[in-house]
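Got a structure for you, questions after.
Here the complex is missing one protein chain, while the rest keep their positions.
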Amino acid sequence: MKKLLLAATALALLSSAANAQSIRVGTEGAYAPWNFINEAGELDGYEIDLANAICEHAGIECEVVQNDWESIIPNLLSGNYDVIMAGMSITDERLETINFTQDYYPPDPSLFVATAGAEFDFDNLEGARIAVQGNTIQAAYAEENFADANEILSFATPDQTIADLAAGNVDLILADGSFLQPVVDNSGGAIVFVGPEVMIGGGVGGGVRKEDTELLATLNESLDALKADGTVNQLLAEWYGDDAPAY
Amino acid sequence: MDTDPSLLARLVGEDIAFWFGYFTNGRHMAWYTSFRFTIIAALLGGVLALVFGVLGALLKRSRFLPARLIGGVYTGVVRGVPDVLFFLFFPLVFIQGLELVAAQFVCTPESIEAYQSNWPPCREASLYFSTEQYLVLACFALGIVYGAFVANVIHGAMRAVPSGQLEAARAYGMSEGQVLMRIHIRQMWVYALPGLSNVWMLLIKATALLSLLQINDIVWWAGQLGAPNFLPQVGMVHGDWRWGYYTALFVFYILVTLLSERFFRAVTKRARRGMPVES
Partner (left out) sequence: MTGFAETLWAEILIFFRPALFNIYFAAVSLAIGFVLAVAVAFARNGKNPIVSHLAAGYIYAFRGSPLFIQFFMFYSIMLALNAVWWRPLGISGVVMHPLFIGPLTLVMNTVAYTAEILYGALRTVPRGELEAARAHGMSPLQIFRTVTWPNMIRIAWPAYTNEVVFMFHATALVYLTLPVVGNQRDIMNTARFLFERDYNAILHFSVAGLYFLVISMLVFFVFGRIYERMMRHLSVNQDRPRLRFAPKYIR
C-alpha cells in the first residue's frame, strides 16, 4: 500500500513538473463580460482574451480553467491553478493571503441597483434586503455598513443576485459597476442604478501565490508591455463598449 | 450539425428551428456531454460500493475480534454522518494525505520556510488533481459511503442463506474457503437483491452532488444555462430559466429510478428461478 502511495505521488509530481513552462489560469466563468461561457460552451470574455495575450507575450503556454468563486482563492493556494483572473479586486485583506499583479482594470466604483421605481434613503438604510455575492469586497462592505438594520443575502454566483432582484426577492444589489452596467443597459429600464457610488477595492488584478515571485514579475512585465502597445485598451474597448476605461 | 438552417426552418417552421438551434448550441452540448460524469460516478461508484460492501460484510462476520470491530465502526460511523459530509471530506483528506507523503520527500526546510500558505507544507508538494482524478475520488467516496450500506445488506443476506446448503457443501468435502466462495456468496445474492436495489437508488441520487467537488456536472451546467443573461455578447438574452432546467433534472432522475426498478425486478425474477417461493 505504501509503495502504491509513493508511486502515485511520484507520478503526480512528475506530471506537474513536466509542464513547468505552462500555467493554468483560474476563472469563474459566470461574470460577463469579464469571464463567461459563450454559446459555444467555451470560456470567453475580457480576462480570457487578456490571459491569452499575456501568455503569448511572455511565451508561456496557458490553459484557462473554471472554478467556482467561493473556493477560488483556496484552490489557487492548493495548486489547482497558478493565476486567478476572475474580476477580483485588489484588497488589503486578500493581499494578506495572495499577491496581485498590477491592475488590468482601473479602480471601479461599486454601485447599487434596484428595480425601477423603488426608492431608498441611503443615509440611513433600513429594512432592505441587499444581495451580494459571497466572499466579495461588496459582501464585506455590506456586512460592515448595513448588517445591523438590513438583511444581507449572499449568493454563490453573481447572476443569482440578478435573478433574485428581477423576481423581486431582494431590494438592492451591491456589485462592481462594470458588471452591473450591461445588466442595466439591457434590462429595458426594469433595473436601474440607485444611490451613491462606493469606492472599495483598488482595481482588478491577477491573483498569484505569494511565493511565485518569478511568475508575478513575468505577468507584470507582460502587462506593462501590453498596456504600452495599446492591446489592453483595445480589449477593454472591445468588451466594455464606449464607456470603457483606458490606461 | 452543419445543415442549412433555412432548410430546417422550411421543414419544421421558424419557431421549432429556432429552439432546436438553441437547445443544440455549444453550451447545451456541453451540458449533454456532462452526463458522462454522472453515469461514470453511478457505475464506478456502484461497483466500488459492492466491493467495499463485501469486504465490510466479511469483516463483520470475521471470527477475529479486531476485524469485527473495524467492520462495525466502518458501517456505523459512515452511516451516522450525512453522505454529503463524507463526500466532501474524503477527497480533501485523501489529497492532503498524498501531499503530506510527498512533502517528506521533496520539501527542504528552506522551501517550507519560503511557502507562506497553511497547506501544503511546501510548493513542490502541492499536487494538482484534474477533473478526471476528482471524479475517481468522488467514486471512491460514493463507494465507501454506500459500501457501508451494502455491507449491512450482505451481512443480513449471508445469514439468510439456509444453513442446510452450507452443511451439504461441507459434507461434500469442500474447504471453508470453497464453501464461502462457491456456495455462500453465490447463494447470498438472491437475498441481497432487494436491499442492493435500495442502495443503488440511494447512490444514483447521490451522484447529483458531484458539482460540490468542482466537477462541472449536469447540475452545474443546469445552473449556468438557466441563469438570466443580459448580454447579447454572451448569447440569447433571457430571464431566469433555472426552474425549467432544474425541473428537467428532477424528471431525469425519476426516469432513471423507474428504469433501475424495472431492471432490478427483471434480475430478481431471473435470480429467483428454481428457488422456493417466498411470501
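Just so it is clear, A and B label the chains in written order, and each chain counts residues from 1 on its own.
The definition used in the following text is that a residue touches a chain if its C-beta (ideal position, glycine included) is under 8 Å from a C-beta of that chain, and two chains touch if they have at least 3 such contacts.
Since the model is a prediction, treat every value here as computed from it, not as a measurement.
Contact with the chain that does not appear here is found for just one residue of B:Q178, B:N198, B:Q233 or B:T268, B:N198. Residue in contact with the omitted chain (choice from B:L7, B:L69 or B:L85): B:L85.
Only one residue in the set A:N52, A:N169 or A:T213 touches the chain that does not appear here, and it is A:N169.
Although one chain is not displayed, subunit B still touches it through residues 75-77, 79-86, 88-89, 92-93, 96, 117-119, 149, 152-153, 195, 198-199, 201-202, 205-209, 212, 219, 222-223, 226, 240, 242-243, 246-247, 249-250, 253-254, 257-258. Within subunit A, the residues in touch with the undisplayed chain are 70-71, 73-74, 77-78, 129, 131, 134, 147, 151-156, 160, 163-164, 166-169.
Throughout what follows, only the chains that are shown with their structure count from here on.
Of all residues in subunit B, only 25-30, 95, 98, 101-102, 105-106, 114-120, 123-124, 126-129, 214, 216, 223-224, 227-237, 239-240, 242 touch subunit A in the complex they form.
Put simply, subunit A touches subunit B in their complex at residues 5-6, 8-9, 12-13, 15-16, 24, 29-30, 32-33, 36-42, 44, 66-68, 71, 75, 77-80, 97, 157, 159-160, 162-163, 166-167, 182-183, 185-187, 209-211, 239.
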